[in-house]
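The other protein chains are all here in position, but one chain of the complex has been omitted.
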Amino acid sequence: MHNLATASPFGRLFILLFIAWRNIWRNPVRSVLTIAALAGGLIMVILYASLLEGMTRQMVQYATEVSTGHLQTHRQAFMDDQDLYATLPWPYLERIERDFPAIHIAPRLYAAGLASSTATSTGVLIKAVDPEREAEVTTMLSHVRSGEVNLGIADTTATGLVRYNVVVGAQLAKNMKLIPGSELVLVTQAADGSIGNNLYRVAAVLRPLEPNFDRMGVLLSIEAYRQLMYLDSGFHELAIKLDDIDALSGVQAALDAEMLTLQVEHPLDKLGGMAVVRNWRQLTPAISDMLQLSRSMLVLIGLIVVGLASLGMLNTMLMAVHERTHEFGILLCLGMKRRWLLLMVLLESFFLALVSAVVGSMLGTLLARYLEEHGIDFSASMPDGYDWAGMVFEPVMKGYLEPGQIVEACLLMFVVTFFASLIPAWRTVRLKPAEVLR
Amino acid sequence: MIREFSRYGMVWTVALFILAAVAQPAQAMQVEELIHHIDELWRGETSQANMTMTVKTRRYERSMTLEAWSRGKEYSLVVIRDPVKDRGIATLKVIGNIWNYLPKINRVTKVPSSMMSGSWMGSHFTNDDLVKESTYEDDYNSSISFEGERSGKLIYEISSLPKPDAAVVWGKVVMEIDQQTLAPYHSRYYDEEGALIRTLSFDRNKVIDGHAVPMRLSLQPEDKPDESTVILYQNIKFGVSLEAGFFSLQNLQKRR
Partner (left out) sequence: MIRQRSHMPLFMLVKLAWRNLWRHRRRTVITLSSIAIGFGLAVVSIGIGDGSHNSMIRNAIKLGEGHLALQMPGYLEAPANYKYLADGRSLQAKLEALQIDGKVEARISLQTLASSANNSVGAGLEGMNVISDPRVAMLRPKIITGHWLEPGDHRGVLIGDGMARKLKLKVGGKVVLMAGTQGGDSQAQLGRVRGIFDSHVDELDDFLVLSDIDFARRFLTGEGADVERLPVTRFSLFLNDPDSMAQWKGVIQASLADEEVVVLDWHEMMPQLVQFIVIDDAGNYVFLTLILIMVVFGILNTVLMSVLERTREFGLLRALGLGRYHLLLLVLCESVLLSVLAVLIGWVVGGGAHWWISTHGIDFSAMMGGEMSIAGTFMDPVIYTELSQGRVIQLTVIVFAVTLASGIYPALKAARVAPVAALRT
């Protein structure tokens, strides 16, 4: 105590640090337990944050990778009425491909038509894609239920008519009794007003992914579409995928600018409207709303988790200090100033928190990494995945760890332990040595 | 579905009505008799015609040569002769059903009722126009709203208002027909608020079998003044004899 009293403030601090550190290890078991509790709480918070982030990203990925892509561009008239003639010229595609080498793009064309099989006829939505480009942007063509995806020429009939392959949705195949190899007749209103008609062969049936396509979707190659519809002026939709989703807003802005430039160089007809670039949130606001809601609820729950962890820490700290009132009484009697006692208690808490932070961060990172790789597997209870907001998800919850989360969690723990230690510290300040020594 | 196609309701049937109606000489008539006469005339009358249909829309202009046969308003067969690309495409109507024959793929497809609002052969007429079963007598209350001279011709103006329960979308149909020949000049279709939706005009009258028959029909949508469908008859014959199985699916495929 003499040293303490005579030392300079800095020296005093150093001594107190030393004392505090030693104090912790006087009762190693209790300290270890306390550290375990604190570290445990920290790990919970880290894991929860990483699960939250991982699930959100997973949902975004599923929302976009099946058929939407991260961005899409259309003409205004196509967005409003599905106007067949509201196309973007093919030169736009080439320019965008040249100017944005880091993104993947896939053009699409649409039409409404009538499909007939031997069993029945029904209205369908015809969608034309470029199979190679499409595979880089979406996974639509890989979710096959039966047959093999092929959009090329199937064969030639006896009369010399060329038949292309098409791919249909599962529900449509069921309603029209189509299997790979079946013949399909498509009749449409072609772009020049005539009746577009042709024979096709069903090459594959896709698994249910998107309810609309599933019920009435027929997939063709762009070449087959042009032969049916006599529409050569361009494409209706460009789907875009980015490698790095965090760059989304930047790329969208750049594309907006590109579109403006292109429309000046190659002006579009007035009737079709302007070209508009939208991101997946704007394209499927229902899904975006749902994700927002889920995230809000999860954050709420996260706060509760953090609160619980903090409570655990508070509990631990309080107990650790309460049991030492006798000891504190002695120290005060020996001449230790109250404020040094306070500082010592706070420093002990700090050290405990520090060790817990180190331990917790390391373990937390390890576990979070595991979650990133393997995730929580629900496939026992839901082998086919689940259908949520019109998408089909895989039954595995994966985590996603951001270093920032760890830092935030540690900071949180320090703040909480600080406040937690204030309570017992305040109590020690109010201690009356005479009372506790009894 | 097939993108928006304006509905032209009674137009097609009216056109064929009127065409048949003029096979009769005119007398001063009460409106009920007039309407009944028109409705009745339709039944059982056969015809054969060659015509050109020119469709002008914002997006394309197309001209087709067609050959058409009909019996009354319940049976009709229309075959495209020109352009070569579409030659042989045929539409068969039997009462409430429509089938298309497509020679390129050698298949017959039935037009389901959900596609009835789709356009017929790319024109401003719809499949539904061919099929509509409503008649003036059953579905409208008609009256002669004007009798006299207009634009140098003596006309009857017949205003037909749909009966309260009639399944027709119009608010009013106004026809102008010649007092002497009963040849029509115009039919105008209004919605319930009185706005003119479309006009069907008849001109180029020619005398066939002693009667004045308009050889040109023009369908003009009011909201798209630069669009129209014009049917120009090269020739029409009435009372042609058609075999019993003429309006059938087998015949549909054979008639190229």
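Just so it is clear, A and B label the chains in written order, and each chain counts residues from 1 on its own.
Quick note on the criterion: a contact is a pair of C-beta atoms (placed from the backbone, for glycine too) under 8 Å apart; a residue touches a chain by one contact, two chains touch by 3 or more.
The shown structure was predicted, so the numbers you read here are calculated from the model rather than taken from an experiment.
Engineer: Taking the complete complex into account, which shown chains does the hidden chain touch?
Structural biologist: A, B
Engineer: Write down which of B:V31, B:V108, B:V168 or B:L249 is the residue touching the left-out chain.
Structural biologist: Looking across B:V31, B:V108, B:V168 or B:L249, the contact with the absent chain belongs to B:V168.
Engineer: Return the single residue from A:D99, A:E148, A:D269 or A:D289 that touches the missing chain.
Structural biologist: That would be A:D289, which touches the missing chain.
Engineer: Considering the complete complex, identify which of A:I24, A:A37, A:V124 or A:L242 is in touch with the unshown chain.
Structural biologist: A:A37
Engineer: Can you list, in ascending order, the chain A residues touching the missing chain?
Structural biologist: Given the touch definition above, chain A has residues 29-30, 33-34, 36-37, 40-41, 44, 48, 51, 174-175, 286, 289-290, 292-293, 296-298, 301, 304-305, 307-309, 311-312, 314-316, 318-319, 322-323, 376, 378, 381-382, 386-390, 393, 397 touching the missing chain.
Engineer: Against the chain that's been left off, what residues of chain B make contact? List them.
Structural biologist: Residues 1, 4-7, 9, 95-97, 110, 112-114, 116-117, 128, 131, 165-171, 189, 191-192, 197 of chain B touch the chain absent from view.
One rule holds in what follows: only the chains that are shown with their structure count from here on.
Engineer: Determine the centre-to-centre distance between chain A and chain B, using the mean Cα coordinates as centres, and give it in whole Å.
Structural biologist: 58
Engineer: So in the complex, which bits of chain B are touching chain A?
Structural biologist: 1-4, 55, 57-60, 62, 83, 85-86, 89, 100, 102, 104-107, 109-112, 114-115, 118-119, 121-122
Engineer: Any idea which chain A residues touch chain B in the complex?
Structural biologist: Touch list, chain A to chain B: 81-85, 112-114, 116, 121-123, 159, 161, 185, 187-189, 191-195, 197-199, 271.
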